[in-house]
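Before anything else, here's the structure in question.
Left out: one protein chain. Kept in place: all the others.
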Amino acid sequence: MTAPTQQKLKVNGPVVVTANRLSDGAVVYRSAVGGWTARLAAAAVVTTAQAAGELLAEANADDFAVAAYVAPVALRDGRIEPGNLRERIRLAGPTFELPLTFGI
Amino acid sequence: MQLVKGGKIIDDPYVRIMDDAPIPEEGAVLLPARRLLADAGELADRAEAIGVLWPNERSVAELAPHLDRVAMIALNFPNFRDGRAYSQARILRERHRFRGELRATGQVLRDQFLFLCRAGFDAFEVSKLPDALAFAEVVKRYSGFYQPASDNRWPVLPRRRAAR
Partner (left out) sequence: MYVYDEFDRTLVAERVAEFRDQVARRLSGELTEEEFKPLRLMNGVYLQLRAYMLRVAIPYGSLSSTQLRKLAHIARRYDRNYGHFTTRQNLQFNWIKLSDLPDVMAELAEASLHGMQTSGNCVRNITTDQWAGVAADEIEDPRIWAEILRQHSTMHPEFSFLPRKFKIAITAARHDRAAVRVHDIGLRLHRNGAGEIGFEVIVGGGLGRTPFIGKTIKPFLPKRDLLSYVEAILRVYNQYGRRDNIFKARIKILVHELGAERFAAEVESEWAAIKDGVLAIDAAAIADIAARFRYPRYERLDDDPAELMLARQATAGFDTWYRNTVSRHKVPGYAIVTLSLKPVGGPPGDVTAEQMDAIADVADRYSFGEIRVGHEQNLVLSHVAQRDLPALWQALDRSGVATPNVGLVSDIISCPGLDYCSLANARSIPVAQELTRRFRDLENQRGIGRLHINISGCINACGHHHVGHIGILGVEKNGEEFYQITLGGRSDELAELGALLGPAVPYGEVADVIEDVIAAYRELRASPNELFIDTVKRVGVEPFRERVYAAR
């Protein structure tokens, strides 16, 4: 969970390229059909550093989203799931309930 | 890259002389720092303008003895986030009373124009054409400033007193 943009590109399993939508910071993934998607299920999954590098270059050239990096995923029963806690939080949000009314 | 001075894009009268190239007899020349310091004696008689490109990691105190010989000082922003040349500019203007052209070079972008002006720069090698064209507009963005600097603009405190 070290800031991924500081990491060297090392691919040890399935990965996706993820970023934040410029207009509102929402989490997006480089899509399997080009462009971006908010659905992890529709993300392009690659398994080599070469492919990840190409996908990342594509992402960086597309200003629709910013701060792109390579993130691990886990493939379970044909489903794509986030590969670590940081990515789980990026997909699903903070791990506690947001305050609506508390202490009351 | 466009040279902006007096609020307009102008042609650059200075020719950059690379390290060991001969210095032409005529025309304004922009020399690297090493060259100016090494050839100071030779250049003493030169009638035409001499400019110096001064690195941002070198103290301007070294340049101080040569200021009367130099018509233009170009200070460098290797990237716009490296703000050392702002201090160099202020020291040249305010401590050494340099009155010649103070030029910003390197990565010079629109959103730094006002800071540059206030620090004492009056010429700008602007990286992007749209920024150069917008110069006159951009320096009007702010009408007042809190602190005194190298420009002529009256900071807020004396203005407040005058307004009372």
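To keep things simple, chains are lettered A and B as they appear, and every chain counts its residues starting from 1.
One rule holds in what follows: a contact is a pair of C-beta atoms (placed from the backbone, for glycine too) under 8 Å apart; a residue touches a chain by one contact, two chains touch by 3 or more.
Quantities reported herein were computed from a predicted structural model and do not represent experimental measurements.
Visitor: Could you run through the displayed chains and say which ones the absent chain touches?
Guide: Its contacts among the visible chains are A, B.
Visitor: Tell me which of B:12, B:39 or B:82 is the one touching the absent chain.
Guide: Only one of B:12, B:39 or B:82 touches the chain omitted from view, namely B:82.
Visitor: Just the residue numbers, please: which parts of chain A touch the chain that's not shown?
Guide: Interface residues of chain A facing the absent chain: 1-3, 20, 22-27, 63, 66-67, 84-86, 89-90, 93-96, 98-104.
Visitor: What residue numbers in chain B mark contact with the hidden partner chain?
Guide: Touch with the absent chain occurs at residues 59, 80-84, 86-88, 90, 95, 109, 111, 114-119, 130, 141-150, 156-157, 159-161, 163.
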